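Apart from one protein chain that is not included, each protein chain of the complex appears where it belongs.
This part shows chain A:
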Amino acid sequence: MSKKTTAVLLALSTVSCTTMSAGITSLAADEPVTISFVQAQPEYQEAAGQLIQAYMDEHPNVTIELVTDSTNLKTNLQAGNIPEIFYTEGYNVMKAYTDYITDLSDQPWVESISDEALECVTLDGKVVGMPFTMAGEGIVYNKTMFQENGWEIPTTFSELESLCQQIQDAGITPFANEFGDAWLLGQLMSAGGYAYIPDTQDFTDKLYAGEATFSDNEQMQRTFDVIDLMLKYGLPDSLSYGWNETCAAFATGECAMAFEGDWIWDTVNPIDPELDCGIFALPITENPEDTKMIVDANMCWHVGKGSPHPEAAIDFINWVTTSDTAKEILLTGYKIVPCFKGWTYEGNNKLSESTMAYMESGMTYKWWWQKWPDSFRENAGKEYQKYVSGDSSREEVLSAIDQLWTEMTAE
């Protein structure tokens, strides 16, 4: 081969080797309508497949392509490759995507969204997404252990303290604490304090306006009391406990309780399929009426504004919320905790059953961390980790998160 040919071949192979692969499958030009649906959660893959197949069977002119990789979502949105349906966590996270989500306030299913789920998908008074599932967080407890020992669910903080003492006297460690994960501490900050602030929305608005601080708020002190209790009655070295370690400790009976959400079921159940567990709301005051579980929607589907076929996507979502086939798949395939009025929970997650019970009795608080600036929860959690390790005092943690808040809201 001549030198020139070699050079050209080398050039071509180099260029092809350095091209990166695209994130979203391109739309086929010869189908009547093709829409792309971002569904990257592995636990929902199968159910998603069933859902779109059912829709495509009823509507032969529509092809729905599942996109299973959402890591390139932001890049694709920026580049103009907007998918018809994608999901975000709602609230503030969703706000960042404002330019790319369609207003769905006129759709028929908006009225049937349950009250707890509505705020997650509302932006500036307009409904911009379909809430997908509710999740609850509180103290996950081992029901079998509780029944065997005759322990009762506490509804006040002092009852929780004496429960811990009882459990310890029986020779079992009360708590496993996932304090190695900063985001969990950020959530505990809410469940163990923030959510209990009377007129929380007003406080949040004042925080954003710079008129209130965490340091001055009395409920924020309660979070430290809860952490102290969990450390006193918990497994040692809690900073080394992450998701896996905590779920393992709980499922193997090493501890009786843990501050977790109903989502740990999928990790805990395979470890011990016989495990009977539930969640109770974390009490931080002496008034049982205050003790509510924090429950919120944490995922919603949006219709991409500027995508090639948004009307087809809106039709699909309308079908999902009204057709019986879709409802069946959502409840038994995805096993969602429903966000629409009148739907019942049909999955096998015992923890979600507790969540439904609290929802039905109306004893719920919002999560609130989704209204904080992006990743404030995680960064605040890191400051609380310093409290757990003993490097920061209560005042230092609160003033650190105040400073963090000012910095993150300055823009």
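Everything below uses one rule, namely that a residue touches a chain if its C-beta (ideal position, glycine included) is under 8 Å from a C-beta of that chain, and two chains touch if they have at least 3 such contacts; residues count from 1.
The rule is simple: contacts and distances are computed from a predicted model.
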| item | value |
| --- | --- |
| Chain left out of the displayed complex - its UniProt protein name, from "Beta sliding clamp", "Acetyl-coenzyme A carboxylase carboxyl transferase subunit alpha", "Raffinose/stachyose/melibiose transport system permease protein" or "Acyl-CoA dehydrogenase" | "Raffinose/stachyose/melibiose transport system permease protein" |
| Identified contact with the non-displayed chain, of A:154, A:180 or A:261 | A:180 |
| Given A:58, A:205, A:228 or A:407, the one touching the chain that is not displayed | A:407 |
| Chain A residues that touch the omitted chain in the full complex | 3-4, 7-8, 10-11, 14-15, 18, 74, 77-78, 96-100, 179-182, 237-242, 245, 373-375, 378-379, 382-383, 385-386, 388-389, 391, 407-408, 411 |
